[in-house]
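Removed from the display is one protein chain of the complex; every other protein chain stays in position.
The letters A and B name the chains in turn, as written, and every chain counts its residues from 1.
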Amino acid sequence: MSSTIGLEPVLGRSDEMIVNMGPQHPATHGVLRVVIGLEGERITRAVPHIGYLHRNHEKIEESRTYFQVVPFTDRMDYVSGTQNELPVVLAVEDLAGIEVPERAKMIRTMFFELFRIASHLVWMGTAMLDLGAITPFLYTFWDREIILGIVERTAGARMLPNYYTFGGVRRDLHPHFFKDVAEFLDHLEKRMPDYEHLVLENPIVHARTVGVGVLSKERAVARGVSGPVLRASGVAYDVRKAFPYDAYPEVEFEIPTSDAGDTYARFWVRFQEIYQSVKILRQLLEKTPKTGPFKGRAPARLKISGERYRAVENSRGELGVYVVGDGGDKPYRIKHRGAAFSNLQVIPDLFIGAKFSDAIAILSSLDPVFGEIDR
Amino acid sequence: MDLRIKRERLFDEDVYTVHPDDYRALCEQLKKDGFDYPRAISSLDMGYGLRVVLQLTRMSDLAKVEVRTDVSYDVAAVDSVTDLWPGVEWHEREAYDLMGISFRGHPDLRRLLLEEEWDLHPLQKRYDTGGYLIPDWRPADWPDPAPWQEPAPSQEDAAPEGGEGE
Partner (left out) sequence: MSLLNEVWQAVKAIGTGMATVHKRVYEEAPTEFYPYVELDLPPVSVQSLALVENEDGTERCIVCLQCERACPSQVISIERHRNPEGKGFLIDRFDIDLVNCMYCSACVEACPVSSIVTIQDFELSTYDLHTLKADIDFLHEQARRSKKWYSPKLGVEIRTEDGRIEKAPPEMQPGGLAELLKPAAEEEES
């Protein structure tokens, strides 16, 4: 049996030290363990280990009906709530031929973008926490609290709302929803310059991130990374534009990309995405009818045969699902393609050659969420 | 090259079902055709064998393709494509871990999510949700036109190029 740490000491290399980072290291997000070979302060080898949060969602979901699968998907990427439900919902809607009213699509998209802002705010706080700044964390969670309050007023829960359903959403909007979101967007636009001062224009952030952990364009594509990590390497691939779903064809937004591919570029792309989300939300607040249907006609017992891959662009990248139905009311197989899961594979590429302290900055720029990586 | 292959079109994806021996050859051909972005490798327990589903995207025109191959329970192994697309490394390890398909030529084929010492592959249908063997589970017979063979009636027309499932 091979060694469980996956990193054997090399004979005759007494200058290399093998160090365990994690799984409960306070500076890592969640429960990631990376076995690192160190030569002085340079990283020579890195082997990531995951699975400390594994619950085998895929097996559990095989024994649940399609309606019961949706709340389980919430538990994957727990920072971005409803975004996880959408791939399953879209795939099943495709296979069962369920029509979704226009208003329901717009409501879904609004929640999707609200959670993108919430997730990027959490990233901003925790990334700065990794770099040693504590105050931005308090401020970003303050603003995220407002989003979660808006979500709770309509969806009933804050982080794991179980809000989307086949054919639309579970319940209609709270009467104050439009007012709340408009107020929040005004508030956020006032706050964003502060965050730019604290994060993007911060000389310490510059010193620790510019030119650190460069991921080339070709390597990023071949490694299958997606989301802000891919766009920071200069590939304008966004599922919202490439394979539009819900109300995205009806709104205008840009895909921010950067050619640098370093840690700072990944920080910058996430900031620009918040601005784009604000832009999308403002358009949707205008376009969404105040009243109307929020749910299409869906059968009470779904029986599905066939298979379908659907993907959405969640806060971390392409979150896909591969649903296989065998004609029963339970899925034959559900495979989740985690965005953070694929992004985390680039750890050896980025870590090797970097300094140990840079590894923390690189890791925070990948924004892993272990509920989704380990599933 | 003469590949044992069945071509279909499902929704917006081209689906190729291929004999496991030709899997690697088809992947090399797709790599040459410019499919550069690996989305995922999924694995399925078909009841008669295990299926590997490789999903690829071409970044230049966003064409999507799905490569399937079926292997039997006894020789559950296909060639690894990690050298063509490094991004499938963890997906292949996950398929090995949860479904028990081994990938020949994978640089580091260890369990990804579960413990190294454990010897069952929980996503196989012979185990229930608790991880216990289902007592009366038997593998089904291999399907008669094999999955990579075109169905008998319309041999020439069964590979529509334009796509019918939109």
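Following the convention adopted for this analysis, contacts are C-beta pairs under 8 Å (C-beta built on N, C-alpha and C of every residue); 3 or more make two chains touch, one makes a residue touch a chain.
Bear in mind the structure is a predicted one, so any value in this text is a computation, not a measurement.
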Interface partners of the hidden chain - shown chains only, full complex considered: A
Residue of A:154, A:209, A:276 or A:315 in touch with the missing chain, whole complex considered: A:154
Touching residue (missing chain; options A:67, A:243, A:275 or A:356): A:67
Where the missing chain touches chain A, by residue: 64, 67-69, 71-72, 74-75, 135, 139, 142, 145-146, 152-157, 160, 162, 170-176, 194, 197-198, 201-204, 290-291, 294
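Note that in this section only the chains that are shown with their structure count from here on.
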Chain A and chain B, separation of their C-alpha mean positions in angstrom: 26
Chain A-touching residues of chain B, taken from the complex the two chains share: 10-13, 36-40, 42-45, 53, 55, 59, 62, 64, 66, 85-91, 98, 108, 110-114, 116-117, 122-123, 129
Contact footprint of chain B on chain A as seen in their complex: 1-2, 4, 6, 50-51, 54, 56, 58-60, 62-63, 94, 219, 221-225, 235, 237, 242-243, 306-309, 311, 318, 320, 322, 324, 332-333, 335, 337, 341-342, 344-345, 374-375
